[in-house]
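Only one protein chain is missing; all other protein chains are in place.
Right, chain A next:
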Amino acid sequence: MNENLFASFAAPSMMGLPIVVLIVMFPSILFPTPSRLINNRLISIQQWLIQLTSKQMLAIHNQKGRTWALMLMSLILFIGSTNLLGLLPHSFTPTTQLSMNLGMAIPLWAGTVITGFRYKTKVSLAHFLPQGTPLPLIPMLVVIETISLFIQPMALAVRLTANITAGHLLIHLIGGATLALINISATTAFITFIILILLTILEFAVALIQAYVFTLLVSLYLHDNT
């Protein structure tokens, strides 16, 4: 049972060869490139969704911030599609790997910070001290704000990893409990099955929400630095 619980989070391999790169690249197949002015239904729906999301997300940004539009839309599409595909039975979810999420969070966060220091050095440095701080508290607050800056990419990555991993573990556990209870008590097994259905619906929502939260936070860090 213990080995089976975490087996789904191990790096996948097929005939001894690692296939994690193929799995990471797979969601891009689901988003065909539009080749016509008026496309088929799938592409039209995807374009409509991307337009809706980008309008809402880029509304707060100035011209410089909007140069990140492609990056932010790619990010939300990738994380959302990866999380949703991970809800299929026996599939591997790349976003349960902390290494992968750190690999996304750290460069994006560093990009926003470096952009801020490069184009608005004074404002970026002044951000480390809230306006109106009493004199004796200044050194402490500068240290606290510096630490909170460096925690941002860690929090981004760990938030996504923990949410998706916890959801998958819960589904695994409650599914196992349902199976085990079938022979013991059919009523309890039925109640557990209802809980499993509700949890799966929740996990669908969490998959999309976590993609949105990740992208929104990157967008907010960018807004602070542009």
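Note that in this section a contact is a pair of C-beta atoms (placed from the backbone, for glycine too) under 8 Å apart; a residue touches a chain by one contact, two chains touch by 3 or more; residues count from 1.
Keep in mind that, in the parts below, contacts and distances are computed from a predicted model.
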### Task
Could you check which of "ADP-glucose pyrophosphorylase family protein", "Cytoplasmic dynein 2 intermediate chain 2", "ATP synthase membrane subunit DAPIT" or "Centromere protein M" matches the UniProt name for the chain that's left out?
"ATP synthase membrane subunit DAPIT"
### Message
For a quick check of understanding: of A:Val143, A:Leu198 or A:Leu220, which residue touches the chain that isn't displayed?
### Response
A:Val143
### Message
Touch as defined at the start, partner being the missing chain; which of A:Ala126, A:Ala155, A:Leu179 or A:Ile194 qualifies?
### Response
A:Ala126
### Query
Residues on chain A that touch the omitted chain in the whole complex?
122-123, 125-126, 128-135, 138-139, 142-143, 146
